[in-house]
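Structure in structure tokens, see below.
Every protein chain of the complex appears in place save one, which is left out.
This part shows chain A:
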Amino acid sequence: MINPTIMRNTLLFALLISLINVNSLFAVAGGSEEGGQINTKEEINEYIQHHLQDSHDFTFWTNGKTGSHIGFHLPVILWSDGLHVFSSGKFDYGHEVAESNGKYFTLYHGKVYETNADGEINLDEEGHATNAKPLDISITKNVVGMLLTSLLMFLGFISLAKGYNKRSIPKGIGRILEPLVIYVRDEIARPNIGSKYEKFIPYLLTVFFYIWILNLLGLTPLGFNVTGNIAVTVGLALITFFVTQFSGNKDYWKHIFWMPGVPIPMKIILMPIEVLGMFTKPFALLIRLFANITAGHVVVMSLIALIITMRSQFGIVASSSISFGLAFFITLIELLVAFLQAYIFTMLSALFIGMAVEEHH
């Protein structure tokens, strides 16, 4: 049933991804060799936590031995009584205090705080910083990922749309995109939304490809974790929420506030439940995407980290082969999950929109 070429290419892709991923952590592991067994567990934990978070620098890997980072700096844009724009190189990965227009900023646990010239961070009893936080609208790593995805989608779909002027069959990358576009239209939008589906196709297509490409980027060693960031999924779910509410017709609101066909006491009981339902639907949407992608990243990184934890027992060759084998199969599953989560998000968005625009008789 599945085309053997597609299967072979998928396997090759997963192989490549897991190879590079294993390789990049290998560089990190090699660096901390001097430290021996000291705090390996905490080090790995910190490494995974660091990967899951957004960052002001784009780091490919860190040499633990020399502490040098390979990557590039990103622009920091802050608003605090005026605009402050400077390169994140000024922070030097949190070691330095950055000065801009007479104000001092310090990077503390990945967040920017306003400090004095010495970079003093005041902590409360629970260890949270109490310094003033400027409005941070920097181009962080996640923003780079989103811009990259937007650019890829823009180029791909513009070329696909232009191709139809010349010939009826797309060529190049359009051959991959066209069946997916038709799939979203015929299998997701039409059956779930009904006759008014055309108005919502642009949104559904955008959200589908956006999530899918971001999920796939997250599997590459570039180290993006965009869809595994709760702020991003909240944004996506909010758009679905507003699209649903604003396209809701009279029947939809009637079913929420004054359910027809049930006795009056029941109407009163149902009203708060239905109002709550308006919010729980997109909430489940955002939690599902966030938790799935985060869990996937943690599993892949933990399996790769087996190289370090098993090295003392099995030696470097055996531990890397075991880790590579496991990471390879999980990567295959993650490729499926990447698609499935994009599909589910689009499908449920279509379902919710369909509920709102449905015609009752």
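One rule holds in what follows: a contact is a pair of C-beta atoms (placed from the backbone, for glycine too) under 8 Å apart; a residue touches a chain by one contact, two chains touch by 3 or more; residues count from 1.
In this text, contacts and distances are computed from a predicted model.
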item: Identity of the absent chain, which is to be given by its UniProt protein name, from "ABC transporter permease", "Nonribosomal peptide synthetase protein VioO", "ATP synthase F(0) sector subunit c" or "Phenylacetate-CoA oxygenase subunit PaaC"; value: "ATP synthase F(0) sector subunit c"
item: Touch with the omitted chain, as defined above, among A:239, A:287, A:316 or A:333; value: A:287
item: Interface with the unshown chain - residue positions in chain A; value: 187, 283-285, 287-288, 291-292, 340, 343-344, 347-348, 351
